[in-house]
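Let me begin by handing over the structure; questions about it come next.
All protein chains but one are shown at their positions in the complex.
Moving on to chain A:
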Amino acid sequence: MASLAFSSTSASPVALRGRPNKLAIGVAQSGACHVSARGSDRKARLFITRAVAVEKKVSRFEDVAMAPPDPILGVSEAFRACTNESKLNLGVGAYRTEDLQPYVLNVVKKAEKLMLEKGENKEYLPIEGLAAFNKATAELLLGADNHSIQSQRVATVQGLSGTGSLRLAAAFINRYCPNSKVLISSPTWGNHKNIFNDAGVPWSEYRYYDPKTVGLDFEGMIADIKAAPSGSFILLHGCAHNPTGIDPTPEQWTQIADVLEEKGHTPFFDVAYQGFASGSLDEDAFSVRLFVERGFEVFVAQSYSKNLGLYSERIGAINVICSSSDVANRVKSQLKRLARPMYSNPPVHGARIVANVVGDPNLFSEWKAEMEEMAGRIKNVRKRLYDNLSQKDKSGKDWSFILRQIGMFSYTGLNTSQSENMTNKWHMYMTKDGRISLAGLSLAKCDYLADAIIDSYHNVN
């Protein structure tokens, strides 16, 4: 490692004790020598001729490149910077009210108030998280009377929302199924790849989105899953597929299960929108419960970011439904062992909120009502957008896919340039894959958005 070197400058050797770095910066800024230059310039540095009280070290991290901006969160940043009045943020998937304001659920406020009054302590949770939360979350997912829960075959560990839960599962797969890969849908949530990459789990894609129909490429999906090596993990979105909003029908889910069974694959569900898609917790859990009923061992990552609006509290869970309680115990112990060197134990606040809401019958009912309202608003917005598009678009294009899609997002079918036109000309901020977040759309703005979409679709290539 090269030791420090500065070219001799006119900077006087003032007493540097206690302020060595000021000199270094001063020298750099004066332009008398180019300290932070990379590559060949570095070799051109001369050594200090005057005694410097303290040497400043050359950083080891000088060659660290700037990471690219996150494609999704970057949209919000651009939106914030825009001054146009008509602007709309259709980027990140966080629910907004009709007034386009963030929304803290009433049940959450009530739960927090209860918690404040109770004044519970802030001791470490066990590595696996809050027991009351773990029990509630598994029951919510599978139904309290589900056989897998009754026979204690479900290993549940509280995780850092969906991301953290996925990461724990990925780390487990890397350690215990080192020859297996994961299949993810094309497209899928951007962070899925990052999670499996960083966990060292190889992945490949299965066809999912069909741009011709703006719907599901079911045949492609089945073919690709069939072609995967036996014993692969198939990452499935439980409901409200992100980013397309396109879900398989119940019949299609059954056929998907058939293929997984035939190939000995393991289903790995990402459930980030339970209750948020249709408005019903049970209905949205259909796909997961189907696979569990069929006798699969299943991984399920859950998130309460959207359905309880607890985004920043980072609350979720990883569930592994196993073939026996003995296996479940061992799997749980190893999930804990993976979590310990990541963050020791999970944050308590969000877990308590969920446990309080689900544990109180009144709050639970109220929550279901609020969830129906949120899902309802999104359905209404879809309808309005569809109506506006159908009325205004004289080309006869069929926009009904918007009604068939479900959940927070809609894949509009717009390509990159068209999406860019949405932003540059119409100040509609969205991701370049054509995805819009309906959670960020109000009834009042549907008209304008329809104009923007029609223009971008027909007039831009």
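As a convention for this text, a residue touches a chain if its C-beta (ideal position, glycine included) is under 8 Å from a C-beta of that chain, and two chains touch if they have at least 3 such contacts; residues count from 1.
Note that in this section contacts and distances are computed from a predicted model.
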Per UniProt, the name of the complex member that is left out, chosen from "Cofactor required for Sp1 transcriptional activation subunit 6", "Glycerol-3-phosphate acyltransferase 3", "Aspartate aminotransferase" or "Cell division cycle associated 4": "Aspartate aminotransferase"
Full-complex contact with the absent chain, from A:L310, A:M371 or A:L385: A:L310
From A:V271, A:L338 or A:V381, residue that would touch the chain that is not displayed: A:L338
For chain A, the residues touching the chain missing from this view: 1, 3, 17-22, 25, 28, 35-36, 54-67, 70, 73, 92, 94, 102-104, 108-109, 112-113, 116, 119, 121-127, 147, 151, 160-161, 163-164, 167, 171, 176-180, 191, 194-195, 197-199, 230-231, 261, 263-264, 266, 293-295, 297, 305, 309-314, 320, 322-324, 327, 329-331, 333-334, 336-338, 340-350
